[in-house]
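Here the complex is missing a single protein chain, while all its other protein chains stay put.
And then chain A:
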Amino acid sequence: MSTENETILQFAPWESFVSPTFWHKLAELKLDHDRLSDSKRSITGHYTNRNASGCLLEVDYTAYNRTAQPPKFSHAAIGTIYNKNTIEEFKALDKLQLLADEGKELLADMCSGGVLRDPSLLTRFFVLSFADLKCHSYYYWFAFPCPLTPTLKLQGAVQKLRDLDNSSSYINALKTLPTESQNFFILYANVEKNVFEARNLSSLEEKEVEFCYFGFADPSEYEHPAWIMRNYAAFLLQQCPSFVGKPLKFLGLRHNQQMSIDDSPLWQVIQTEACDLRQSGDIKFVGWELNKNGKMGPRMVCMRDSMDPAKLAENSVNLNLKLMKWRLVPDLNLEIISKTKCLLFGAGTLGCAVARNLLSWGFKHITLLDSGKVGFSNPVRQNLYTHTDAVAGNRMKATTAAQRLKEINPSAETAGYVLEIPMPGHTIGESLLVQTKEHLKVIEQLVQDHDVIFLLTDSRESRWLPTLLGAAKEKIVINAALGFDSYLVMRHGTTRKEAGDDGQVIEGLKCINGDQLGCYFCNDVTAPGNSLKDRTLDQQCTVTRPGVSNIAASYAVELLVALLQHPRKELAPAYYAHSGRGKSEEAAGKVPEGLLGILPHSIRGMLCNYENILPATQKFAQCIACSAAVLDQYKKEGHAFLLKTFETAKYLEDLTGISEFKRLNSEIIDFDEEEFDMSDDDED
């Protein structure tokens, strides 16, 4: 029977195509139903022969339903999922044995007549899987078992339905076929008698083979028929042994978008050797799907982005920021924001507001340090606390705030430290000495481990140690302080040394480089003493207009972001207009802008007239917090030096020589105390 133009017929292998909902449902079933059981579970897949792409077998959440209802224009495939409990079991399972076991079931269906009753049994597939539900990772491997039977040889060229004589008779016959029978069917075509009929597979008649086209819904978009034709042919040859050595005609029914079947291909094939599928012990099977690299192996998909609520939130938060980048500020560096670690001294009104603004900008690392508890008056102003926190035995602010930040954005890394900040002039008793030293160590380490230090405490002297440490460890320091209706927000001059261009000389503007800018204490000529001593209650708990802290906190964070986006970071120069020359407004318009506008040294504003001014001031050589004398002494003596300052503030004044300063250079503080009655206290 063989002719010269015979070639071996090849098949398009199945390609698995998984809907995200398939994994969602698997996770749900594993958690709520299967739990520790790893027994196999029946599933159904589907494939379409309408406008097919590739040669897809698709599964979605409906796969686990008891009764298969394939989508419109699709046909059901019968499957099983073996979901293992551990990755080890997934790996260790004997893959060849599993394929053979599944294959034998397929052969049993072919031999028992089961396929004649339900031809969809020919589309058997199975999935070996392991669901790592903690990481939302799914390891899986599809297989489409198929017995290794003798090859089918293709006789002649592949034809199309439209090429046949009387093609419309064939097509009209096919149109009468009910949808549910379209997966496997017989097209009976007796041209002489002019009989064209589409029949169910169950009407298979061995003797009529010359008039039969063995039809099947072909999901392949390629020249080759889909893999299922392999099982189909094996079944037919088993069912009708006389087909061996006879030419057999197959029709791969393919619809285009407009439901035309004219281009469906026809193959005439022949199998010359017999093969008895009942001798299943001798038969080998193939069918494991290749992975994406074309290798024999499983696949893995991480579904965290769509299944982990924390990840969903993180992505949505990032999207808002990315939109800013994509649409408005293309050069915005979001990476540096997410990597910058912020340490907040103070978790009160300012601390809470700064922390929330940091979250809004996409900062991920936020640590708060505060020794206080949540009081009844706090929650209305300190926006990370609630009444319950005050009732519940006064929760600690630092740890409660850290926890709240995490609740707001689970992907943030937050920590709270309940610590007292030692202060100059606040003598430490013998009994607390050991504890203070411990706390000092922790505070020093925290400053070391962060990139940015925020000073948000409620007194001037509590800012001294963080200012010193920030300067000693070359950190970015942002300071915010409040008056009743006024605020001061500033970046401290940096101690980081790095070569770079000086600021530009611009007429009418004074320029101070970042490493020459002052700190909070530079403009102040007395060492911080105990400011809480000898004060009435209303002086200790500074009363401020509520909006002030939110404004200052917002400015503090925006100032930091502007600084981080500046090419020179904290070394960026600050410009300010010489006052009193009449042209200061014009000059102010010339201040060079960074990515997000100008980068001032400080912002002083008040609510009574809704105005801000942006002064820039020099470092003060005798500063009691950031001058070389202080930093050197700290480096030399460490804790011993700090303890001396805590003992008496006078020590600092002597060390820096400011006690000898009688007359001060008025230029640096000329606008200070008279214009602004600037209290530096956050409210409690």
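Everything below uses one rule, namely that contacts are C-beta pairs under 8 Å (C-beta built on N, C-alpha and C of every residue); 3 or more make two chains touch, one makes a residue touch a chain; residues count from 1.
Keep this in mind: contacts and distances are computed from a predicted model.
K.L.:
Since a chain is absent, check the UniProt entry for it and pick the matching name: "Ubiquitin-like-conjugating enzyme ATG10", "Large ribosomal subunit protein mL43", "Proteasome subunit beta" or "WD repeat domain 59".
P.N.:
"Ubiquitin-like-conjugating enzyme ATG10"
K.L.:
In the complete assembly, which of A:L312, A:V543 or A:A621 touches the absent chain?
P.N.:
Answering carefully, the residue with contact to the hidden chain is A:L312.
K.L.:
Thinking of the whole complex, not just what is shown, which of A:A108, A:C302 or A:L334 touches the missing chain?
P.N.:
Final answer for the missing-chain contact: A:C302.
K.L.:
Tell me which residue among A:F73, A:Y188, A:Y222 or A:F484 touches the hidden chain in the full complex.
P.N.:
Of these options, the touching residue for the absent chain is A:F73.
K.L.:
Pick out the residues on chain A that sit against the missing chain.
P.N.:
Residues touching the hidden chain, for chain A, are 15-20, 22-23, 53-54, 56, 71-73, 138, 257-259, 299, 301-303, 305-306, 312, 315-316, 319, 322-323, 326-327.
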